[in-house]
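The complex appears here without one of its protein chains, the remainder shown in place.
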Amino acid sequence: MTGVHVPVASVRRNGGLIAVFALGVLAAAALDPYWLGIATQGLVFALFAAGLDVLVGWCGLASLGHAAFFGTSGYVLAVLTTRWGLDPWLAAGLGIVFATALAAAFAPLAVRVSGLTFLTVMLAAGQIVWGVALKWRSVTGGSDGIPGVPRPTQVLGLSFVDTRTFFVLTLVVVVLVVALVWRLMEGPLGLQLRGVRQSDLRLRSLGYDVRGLRMVAFVVSAFVASVAGILAAFFNQFVGTNSVDWRLSAQMLLAVVIGGPGSLWGPFVAGFGLFLLQVFATNMTDRWTLILGLLYILAVLVIPRGLWPLVRRAVNGVRPGRVRASRGAA
Amino acid sequence: MSPAAERPAELGSRANGGHAVVLEVDGLCKSFGGLEAVKDLSLVLEEGQRHGVLGPNGAGKTTLFNLICGVYPVTSGRISVCGFDVTGEPVHIRVRRGLGRTFQITNLFQEMTVLENVLLATTAETGDSRSYLRRLESLPESRRKAEEHLGALGLADLAEHTVDQLGYGQQRQLEVALALALKPRVLLLDEPTAGLSQVETAAMTDLVRRLPATVAVVMIEHDLDVIFNLVDTMTVMHRGQLLCTGAACDVRIDPRVAEVYLGR
Partner (left out) sequence: MQFFLLQTLNGLTVGTLLFLIASGLSVVFGLMRVMNLSHGAMFLFGGYVGMSVQGASGNFLLALAAGAAAAGALGWVVQRLFLRTLMGSQFRQVLLTLGVAFVVSDSILWIWGGVPRSIRAPSLLDSSVGLLGITYPTYRLALIALGLLAGLALWLLWERSLWGAMLRACVDDREIAAAQGIDVATTFSLVFVIGAALAGAAGVLGGVVLGVSIGLDFEVLLLAVVVVIVGGMGSLSGAFVGSMTVGLLDSFSRASFPEFAYFTIFAPVVVVLLLRPRGLFGRAVDR
């Protein structure tokens, strides 16, 4: 090849992960519990959005129903700990397994369609889960939800009841999961998913099972959402119908769109940012939904490919003469 | 996914001359609603054979390709690749049985680099496509093969360029490279010289001539000088049906063909 060639992607991945971790450690040391709590939740939504990017940005399938997986894992955790007294760590694992298995079971059906049909199918599927959460009072507590979810039990003397330690736990989990997702997207799978989005007929003509690949992207994004859901349930020590609400799915989809589909960091930062915005906005006004709607409209009209390509162009513009290596944006 | 592992060692029935039959199409029919696009078309292809498909526009040539590849389901008839009956199989299964194809309208991964395009093909061929946890940089064999394919086509310098930065002629060549990288037994070329300049056409013709002898080639082509130089046998289609088939030189002088097609 043309000499030593440091892959652009791994610099960006490693640099980003280190930056997030470093910022996180700083925050853990410097912020007071209230802001740490905000940061924890922000990281949760950042993770959710990043996972969704695998399906939306890489594979090209937009979903309005992924809160189903986010909430399901949380509900399983809540039921297993509050009703059956299971160890929180075990319950968390089971919650993730259950939600991911649910995704795996639904995936073969879901990928039979794509585009708008897929979007609306996921909306409907998410509502099935929401409906079950609302109506099945005996298990889910209905509109009251399930309170009293314990924090994970002590590890090496570290108590996660403390906001600071829980934040660090969240930080570690988020960084690890994002690193895993990056690893997957930088390998053959990422390339194949981009192929699915750009020309699925071409990919089929190369012998790839496109439906199978879509299922993989579906399950991966559901897995990440379920991990985020566990963290949220632990943090709030409560699970309710909010966690399976379509508005959560919509906000996460917006994060991907605003952040820049296919960039992973764009949706990550946007997921975090949108949550911060929500905190500020709801402190000042009741009209967060209105603002969110306007953001959607603005995003679609003004920044169709998201913010990340704009950021990259600003950064790359400083370094001329670089051969453009496309990373599969919108 | 490793195509080589899924192909039989024995390539199906052996026709006259002791050459294996790599593609067999039997009584193929395709109707779209009331329109009969292909009617009772049959074809047998041996290993390494070079076969042309001609016919006026609308004769059903690309439809035939789409049927063989599995893009359209057949209304009736049978298709088998290397001895495997693939009549009901989806596209990707047929490809794994040994079928390769280029498209009439260039169909590449526009936003990826040239290298990434070919890597998708070579990772499939080497089986690296399932190594999900390894980075692309650490798949040396797939990378080497990709670079080789690009080098053979003279596209090595363009490896890091995205496809949409390539000229049309280069894109057409890349199409062929992608199909070849899978080491198909049968290659379907859909109008490979369409839209190419004289120079590019010569380069493409040369490329096709240099294709490995183990690959059977079926070519749709409008440029008569090009096709008569490249194929041994030929099928002429008219209105979805087989008009005549046989050795190129015989078809060339067949009066029915002249009437329908050559005498335009």
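As written, the chain order gives the labels A and B, with residue 1 at the start of each chain.
In this section, contacts are C-beta pairs under 8 Å (C-beta built on N, C-alpha and C of every residue); 3 or more make two chains touch, one makes a residue touch a chain.
In this text, all values refer to a predicted model and were calculated from it rather than measured experimentally.
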| item | value |
| --- | --- |
| Visible contact partners (per top-of-document touch definition) of the missing chain | A |
| Contacting the left-out chain in the complete assembly, out of A:33, A:115 or A:147 | A:115 |
| Residue among A:128, A:161 or A:310 touching the omitted chain | A:128 |
| Interface with the unshown chain - residue positions in chain A | 62, 109, 112-117, 119-121, 123-125, 127-128, 130-132, 134-137, 246, 250, 253-254, 257, 286-287, 289-290, 292-301, 304 |
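Convention: only the chains that are shown with their structure count from here on.
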| item | value |
| --- | --- |
| Of all residues in chain B, those that touch chain A in their complex | 1, 3, 69, 71, 90-92, 95-96, 100-101, 103, 107-113, 116, 119-121, 123-124, 128-137, 139, 147, 159-162, 165, 178-179, 182 |
| In the complex with chain B, residue positions of chain A that touch it | 1-2, 7, 10, 183-184, 186-189, 191-192, 194-195, 198-199, 201-210, 323-326, 328-329 |
